[in-house]
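This report refers to the structure that appears directly beneath it.
Missing here: one protein chain of the complex. Every other protein chain is in place.
Presenting subunit A:
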Amino acid sequence: GCAGRGRARHVGEGSAAAMCQAQEEYGGCDQPQRRPRVSCAQKCMKCKEASPVLVIRVGDAFCKACFREYFVHKFRAMLGKNRAIYPGEKVLLALSGGPASSSMLRQVQEGLSRETAKKLRFIPGIIYVDEGAVCGQSLAEREETLLQMETILQASGFPYHLAHLEEVFDLPSSILQRAPHSPAGPENSYKEAVEGFICQQRREEGGSPSLPERRIQEKLAELSMREAPGTEGLAAPGARLLGAVRTEQLVQLFGSVKTLTAKEELLQTLRNHLILHTARAQGYSKVMMGDSCTRLAVKLLTNLSLGRGASLAVDTGFSDDRHGDVVVVRPMREYSAKEIAFYNHLFGVPTVFTPALDTKALEKASIHRVIERFLFGLQAEFPSTVSTVYRTGEKLSTAPGDADPATGAAEPQHCLLCLCALDTNVEDGSALQAILVSEQLSQQRLPAASPAGRGCCPGAEEQRGCCMNTTAPGADARADFLPLLCYGCRLTIKDTTCLESLPLYVRSEAERRKCRAAMKLEIQEFLLEDEAVNPGES
C-alpha cells in the first residue's frame, strides 16, 4: 500500500513556522510542529485526481506525473529567472556520478529535447573528473568506475571529456589569473538574443536536424579524434609511464597534507581548476555544478567554520564569476537532496557511486564531516533547519575586496588559489590581529614590542631566515606564500608540509606575483597612477 512507498519527509522547505526563522524576533523554539498525517485516501494536491506517491515539504502529496512536472519546471525556472545562459552558449556540465549532478544531466537532456518553443537553448558538454588516485582507489577500480561513467556519458549523446586529477600538474599558470569578463550574449539583451536565435532556427528548418543537434554530432566526431590534455587515458600503453609519474606526484601531494579538512579543501580547489581549464580550452563559457540545497547549506556552515565568511556569496550563490570569462552556475540549488533522490528513483536516473576522500573516515575527522553530521541531526529535530540556513545564505553578498595598502595594485588582491578577494587586511581589534599577536607572543621573545616583526625583520643577528633571502628553504617559502592567500586558503596551506609538491602552475604564479609586488615596491615613489585601483580590475 502507500505506507511503504515514498513516504519520505521532504527536508523542510517552505514551512518556516516550526523553527526559528527569527527576523527581529527572538523566536524561541516552539514545540516541534506535529506533521499533518497524509492518508492514503488523499489525492495528489496538484491534479486532485491521481494517487500520491510521495510527500514533499510538510503534507504536500504529489502523484508521479505532477512531481515530474514540478521538478522539471523548477530547473527551467531557475535558469530562466537568472537569465544566465544565452542561447547557443556552450555549457559544460560537471558530472560527478552522484545523484544531484546526474539529475542535472537528465534535466538538461529533457530540456533540450522539448518542442521548439520551450526548448532550452544551449550547447552542452560534460566533464567527469577521475579522482580515484587521491581517494585510494587502485587502477583496476578506477578503470571500472570509468567504464560505468562512460556508459552514462555516451548514452547522453553530448560531447564529453574525461579528465584525471593528475592532469593538474600540467595546467598553465594562467588558470590562476582572472580573465577579462566577456559577456556571452554580446551586445544584445537576453530577450533579443533569444528571439534572434529562434528566428535563425526557423530559417534553417526543413529536413536537416536543428542547429544544436548538428553541432553535437560535429562535436562527437571531433571527440573521437581528440587527445585529452596530459595523459591519454590510463589504458593507452604509451602514456602509462607518464600517468604513473603523475599519479605518484598526486599521491605525494595529498600525503603531505596533514589534516583531512585541508585535503578536502585542496581537492576541491584542484578539481575546480581542472574543470575551469577544460572549459577554457574547449570554448565553454559556462560551467554547471550540481550543488543541491542540502549540499549548499552544509557548504555554508562549513565555509563559515573555515574562515571563509567573506566569500560565502560566490561560493554558494547561483552564479560564480571569480574567473572572469567562465562563469560557474548552480541550477540545482533549490532542490533538496530528498527531492533529487526521489526523482532519480522514480525516473531511473543512473548514478555511479565513487568513494570520496572522507568515505569511511571517522565522524569528527574533518570540519566538513562534523558540519554534515550536525546539520542532518538538527534537521531531524527542527525540520526547517536546512532551508533556513540556505535562505540565510541567499541574503549574503560579495564582500568588497580589501585594497592592499602595501602595493596598492589590484593584482595581489585575489587569492592565489581560490581567486576570491583577499580578506586578510589586519584591522584593529579584529580576530585576525588577535591571532597574529597570540602567535607572536607564544614564540621566541623579540627585542622591544614590534607588532609585526618576526625573526626575520627587526634586524636579527643576520639575514638568515629573512624573507629578503629568497633561496632560504622551508619556513621562508611559506612566509612568501601565505600573504598571497585568503584566510581560508592560508589554513589549508598551513596544513601542507611540503610546498614543493604543489603543482608547478601554483608555484610559478606565486613567484610571479611576488616578483611583481617587489618590483612595484621598488619603483613605488616614481609611479604616478592612482593608488586606489578598482579591486575588480585585474
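FYI, a contact is a pair of C-beta atoms (placed from the backbone, for glycine too) under 8 Å apart; a residue touches a chain by one contact, two chains touch by 3 or more; residues count from 1.
Quick note on the criterion: contacts and distances are computed from a predicted model.
Student: One chain of this complex is not shown here; going by its UniProt record, which of these names is it: "Cytosolic thiouridylase subunit 1", "Cytochrome c oxidase subunit 6C", "Retinoic acid receptor responder 1" or "Calcineurin B homologous protein 3"?
Tutor: Checked against "Cytosolic thiouridylase subunit 1", "Cytochrome c oxidase subunit 6C", "Retinoic acid receptor responder 1" or "Calcineurin B homologous protein 3": the hidden chain maps to "Cytosolic thiouridylase subunit 1".
Student: Touching the hidden chain in the complete assembly: which of A:56, A:168 or A:389 does that?
Tutor: A:389
Student: Residues on subunit A that touch the omitted chain in the whole complex?
Tutor: Interface residues of subunit A facing the absent chain: 17, 19-31, 259, 261, 300-301, 303-310, 312-313, 364-367, 369-371, 374, 378, 385, 388-389, 391-392, 395-400, 404, 406-407, 412, 423-424, 426-439, 441-445, 447-448, 450-459, 467-468, 475-476, 478-483, 487-488, 490-491, 494, 514, 517-518, 521.
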